[in-house]
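With one protein chain withheld, the remaining protein chains of the complex are depicted in position.
Chains here go by letter, A, B and C, matching the order in which they are written, and residues are numbered from 1 within each.
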Amino acid sequence: MSLPAAAQAPRGRRLATITAVRELGVYRVITVDDKDAPAPAPGQFAMLAAAERWGGGEDERPFLARAFSVARHERGASQFLLEDVGPGTARLCELDVGERLWLAGPFGRPFTAPEGRRRAILAGGGVGIAPLAILQDALEAGGVETVVLLGFRDGARVPGAELLRGAQLASDDGSAGHHGFVTELLERELARDGEAAVYACGPAGMLEAIRALCERTAVPAQLALESGMACGFGACYGCVVPTRDGGYLRVCVEGPVIDAALLERVEEHAGAHA
Amino acid sequence: MSLPAAAQAPRGRRLATITAVRELGVYRVITVDDKDAPAPAPGQFAMLAAAERWGGGEDERPFLARAFSVARHERGASQFLLEDVGPGTARLCELDVGERLWLAGPFGRPFTAPEGRRRAILAGGGVGIAPLAILQDALEAGGVETVVLLGFRDGARVPGAELLRGAQLASDDGSAGHHGFVTELLERELARDGEAAVYACGPAGMLEAIRALCERTAVPAQLALESGMACGFGACYGCVVPTRDGGYLRVCVEGPVIDAALLERVEEHAGAHA
Amino acid sequence: MSVEFCGLRLAHPIINGSGTFDAIAALQAFGEGLGEAFPFSAYVSKTITLRPRAGNPPPRLWETSAGMINSIGLPNKGLERYIAEDLPLIAGFRTDPAAGAEPLEVPVLTNVMGSTADELAELVEACDAQERVAAIELNVSCPNVATGLDIGADPAELERVLAAVRPRTPKPLIVKLTPNAADVPACALGAEAGGADAVSLVNTLRAAALAPEGPPRLWLGGGTGGLSGPAIRPVALAQVTAVAASVEIPVVGMGGVQSAVHARQLLDAGASLVAVGTENFRDPAVGTRIAAGLS
Partner (left out) sequence: MSVEFCGLRLAHPIINGSGTFDAIAALQAFGEGLGEAFPFSAYVSKTITLRPRAGNPPPRLWETSAGMINSIGLPNKGLERYIAEDLPLIAGFRTDPAAGAEPLEVPVLTNVMGSTADELAELVEACDAQERVAAIELNVSCPNVATGLDIGADPAELERVLAAVRPRTPKPLIVKLTPNAADVPACALGAEAGGADAVSLVNTLRAAALAPEGPPRLWLGGGTGGLSGPAIRPVALAQVTAVAASVEIPVVGMGGVQSAVHARQLLDAGASLVAVGTENFRDPAVGTRIAAGLS
């Protein structure tokens, strides 16, 4: 099978209406009507800003739009998983059904299907689980066997796991599933059967541990990175992370999904919130 | 009788909760609980800003607080009359019962009672009617005879007259009362009996016409001025209007209520919205 | 939390920016109690000139994105009436106990501006003679008056002016630098070389606004004005960092400070004191709030 190719974005930002809101522990899942845009591919993201009163929060921010992975796409509506970690996410988390936001995208390089007959292991944590949900949908629709391993900081975040199906859980505080790191689940899973492709998204520390583990065990891994972004479409050169060859790559256009082999290591600030 | 002296303001801004909201045509009257502050004197004003999301409107504004005359004060609650004319008033007009605002004040010089046995003629227009309402309350409580003459631009604004009792109306478009200017009503009233003191607040053009009329007829007049303000308490020197003696006065501390004789004329930007 | 600054002991490191808090008007607005609960550990006067000035014609204000432009034009009573009328009223305040620091007396820092070294020297000498003036701030940076700009933006000129003024007083001389210069640290070094005891920065950034309606024309009565508030905080932080790294004398940092976090950042950048300007307009008690937040 193959996963959908990157969708190209409409040329401007557009107003989109929130049609549903759901709370999963501390997370908020919003569904945004976006019928006129092409369907995003798993791993792509959008730049979001509230249509009204974007600004005027802490330190007179936010100003720039914020990047969010598309967590799911059904019948012309995209879902996004939000965690309030600052003035931008705080404002977005205030929005309710019927309110509107500015949306640009979908942007970025998506995940690609596992080569050959490898099964897909989806490993993620925190808000990093978002792109894994739409990935799971697409892989399973294509008949690929998936294993889902999710880690959360605490019990208030564990409900996020409902976004995916059949997840094995780990939690830092032992409130659900394995008491420890999701990498420990992954190590066990790879030991059981190494014929796998790993898809990971999560905090920098988790991604780095996954990258190192996959390097050591010679398992192909695709990482969905994060990074502070101003534009999302390659214009500002602000979102770079250092690559193995000594250069930088723009997470928004050369990522967010990259082959783990491109990186020497996953730097702090290239990861999602835990 | 004498009117209350200027109240002194608590030293910082404070959070105050909106306890009631009422619409009078395009105007919005909000009641704000402010029990711990001294009661404002008629003519004093407060600086208001929304507690949340002040900013992020048109041109990433508002930033500074906005000045509003106290329109009425009853049982520890102040009323303000708002008209949405820009990003600051737009945000304040969005607020509902239970929401909070930052309030500083009361500030400025209030009206003083008419000398001798003159009756009081309250003449105003647009949002300039606000300070006349609290003035009417105080004058009538002190047994002073009041005549109220109010002018509005159009029918959507005429309902503002409900803020005062027994007003004679004028409207630019003839939708209520006299078809024409409030100064025409005033001229008639002064012709009838010149033993009066005039209290006026309104658009610059109206104030200037009233000033000129009172000068011509030698009737004492107190004008409540407006002016763009940054602080409201004499700190910025930004709110000045030119005086007859060639200098400037700060509307926030030497006004907003001034003896009309101080001015050569009422300049544009020293008046309220019609 | 008390701090030492140029030989003055201050209750805490938060003072006001010149021209952003008028203590006399504030006593009227907030009552005499303000004198026993002053929001700043030192009181910086609005700029005083030799002769009285009426200031610029209105409009004098323009709100911008996260900031404001002012074009006030340095209205003041002139040196003589400042000394005779104002100084007695603004001496002897004590800091607000709510600042969380042992209350101390609030010394007066008189800010002066002259268009020549001679004028400045005369102003400084007059302040030197006043016991109630604890220190003198030289405004060589006000963007609203052509002369203020020129002295302040040229390091060599600044050194020359300071050298002329310095001998007139043993009191602390603080030079308020202009941000509208190519190399602000060089200007600070010029001031230091000329004998300044401290530098303060930033003053406002030269800025303009057009009338919102009608035919295009500059909105402010004074033509251009100065930008202040959060919009300029990142510029202030860069300049304070660079200046503090260049000079040995203490630095008063300001520009867009709204909270204890912002004040802490300027202190971290190397400032000894932090001044609050525009935020006073939004919250008259912000000085106390920030000082309390630091402690």
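We take it that a contact is a pair of C-beta atoms (placed from the backbone, for glycine too) under 8 Å apart; a residue touches a chain by one contact, two chains touch by 3 or more.
Since this is a predicted model, take the numbers as computed values, not measurements.
Enquirer: Considering the full assembly, with which of the depicted chains is the omitted chain in contact?
Expert: Touch partners of the hidden chain, whole complex considered, are A, B, C.
Enquirer: Out of C:L89, C:A156 or C:L210, which residue would touch the omitted chain in the full complex?
Expert: The missing chain is touched by C:L210.
Enquirer: Touch as defined at the start, partner being the missing chain; which of C:I14, C:A196, C:L227 or C:V247 qualifies?
Expert: Hidden-chain contact among the options goes to C:L227.
Enquirer: List the chain C residues touching the unshown chain?
Expert: Against the left-out chain, chain C lists 62, 64-67, 69, 149, 153-154, 178, 180-183, 205-210, 216, 218, 224, 227, 229-235, 237-239, 241-242, 256, 265, 268-269.
Enquirer: Touching the absent chain: which residues on chain B qualify?
Expert: 59-60
Enquirer: Considering the whole complex, not just the chains shown, which residues of chain A touch the missing one?
Expert: These residues of chain A touch the chain that is not shown: 8-13, 49, 55, 59-65, 102, 104, 107, 227-242, 246-248, 250, 253, 267, 269.
We take it that only the chains that are shown with their structure count from here on.
Enquirer: Which chain's centre, taken as the mean of its Cα atoms, is farthest from the centre of chain C?
Expert: A
Enquirer: Measuring centre to centre with CA averages, how many angstrom lie between chain A and chain C?
Expert: Here the centre of chain C sits 48 Å away from the centre of chain A.
Enquirer: Measuring centre to centre with CA averages, how many angstrom lie between chain B and chain C?
Expert: Centres of chain B and chain C (C-alpha means) sit 34 Å apart.
Enquirer: Between chain A and chain B, tell me the centre distance in angstrom, where each centre is the average of that chain's C-alpha atoms.
Expert: Chain A and chain B have C-alpha centres separated by 54 Å.
Enquirer: Show the residues in chain A shared as contacts by 2 or more other chains, in ascending order.
Expert: Where chain A meets two or more other chains at a single residue, that happens at 60.
Enquirer: Among all residues of chain C, which ones touch two or more of the remaining chains?
Expert: Where chain C meets two or more other chains at a single residue, that happens at 66, 230.
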